[in-house]
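What you see is the complex with one protein chain gone and the rest in place.
Presenting chain A:
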Amino acid sequence: MRRKATLATLAGALTLVAGTAAAQTELTMWYHGAGNEVESRIINQIVDDFNASQSDWKVVIESFPQLSYNDSVVAAALAGNLPDILDVDGPVMPNWAWSGYLQPLPIDESVIADFLPGTKGYWDGELYSVGLWDAAVALYARRSTLEELGLRTPTLEEPWTGEEFMAALDAAKASGKYEYAFDPGMAWTGEWYPYAFSPFLQSFGGDIVDRSTYQTADGVLNGDAAIAFGEWWQSLFAEGYAPGTSQDPADRDAGFIDGRYAFQWNGNWAAVATLEKVDDLVFLPAPDFGNGPKIGAASWQFGVSATSEHPEGAAAFIEFALQDKYLAAFSDGIGLIPATPSAAAMTKNYKEGGPLAVFFDLSKEQALVRPVTPGYVVAAKVFEKALADIANGADVADTLDAAVDEIDADIQRNNGYGH
């Protein structure tokens, strides 16, 4: 008898649990971080906290591997199957907004007033996405290398000029101690090329597309500044300063740490691992090739899908996730730059005097978002190929002309991408 009673209570309790669950409206969410244990733990923690914190919404998260995430979203959009909350890579956001996958994010902008500029995704004058973090790139070097080669340590206020940078590479090359003076990271094909290398072009005075109209690349990607950039870029490989496109990914990861490369162009995500192995590591700001030092900005961000029936619920979750403690958790967990100064102060790496604090300043001072246009996804591919071809010895002007033609033809076929 006793046993039966227990069962009945249990059944009652279960009904009760089911009852509360049903009262919460379910929101689906897709995330790009499958396979990364730490990242999954943090995002799941946020979801659990949110679900427990209120009784209206229940977020259900589904994670995808990063490499196939964009394809999955595009396929789901074609099939009319998008979740309520999407995570989206910053430069891709305008494409998805323009294509009608995303709707403007209904959160109060005062919430994100002190966020880093690269974490806010605006398209057509409206906020579509917000990121919990940003990423930044710096020139990795050893303090001992700088001293041995007698080089001035560049600062944010006074970065190296283009000539100083090349002089540094010459000194490293002449020392004979390094396999290559500079490792730009040619092994990392894909978005790394436009993200990491287009700021060099912008520092020379060119760009991927003309940002005043977004209707053409003519004159900015094949103008005099761009050709000067292209010739400089080609010289890096032709004169043996840098390993070319056939660089082994393993060399990319270990080359600087092993001391085979003198300088490395790398992101903050690699900083913690490198610091563990290189004691006197310094992060130098990007060199200034004439138009100011530049680095890329914008990483993964959250947005609300256009087909969501509950944008207010999705926005409530995103606003909940934007708390400093979660920003700090992501930063501590996977080394990303927290989006706010107050969150940065809570982290072990980015707080005042922290080993990576310099990245926060770099992101604030030098960051320039990639062209904010739906056509970026295509332009990025064209740019990547042009840079690989130039590195492999193709004629600079002809290659840039071809890239311009391809980007312009694409813009035209898309009726100007809605600008």
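Note that contacts are C-beta pairs under 8 Å (C-beta built on N, C-alpha and C of every residue); 3 or more make two chains touch, one makes a residue touch a chain; residues count from 1.
Methods note: contacts and distances are computed from a predicted model.
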From "Fe-S cluster assembly ATPase SufC", "Carbohydrate ABC transporter permease", "3-methyl-2-oxobutanoate dehydrogenase (2-methylpropanoyl-transferring)" or "NADH-quinone oxidoreductase subunit J", the hidden chain's UniProt protein name: "Carbohydrate ABC transporter permease"
Sites on chain A contacted by the missing partner chain, in the whole complex: 71, 74, 77-78, 95, 98-101, 189, 244-246, 248, 251, 377-378, 381-382, 388-389, 392-394, 397-398, 401-402, 405, 409-410, 413-415, 418
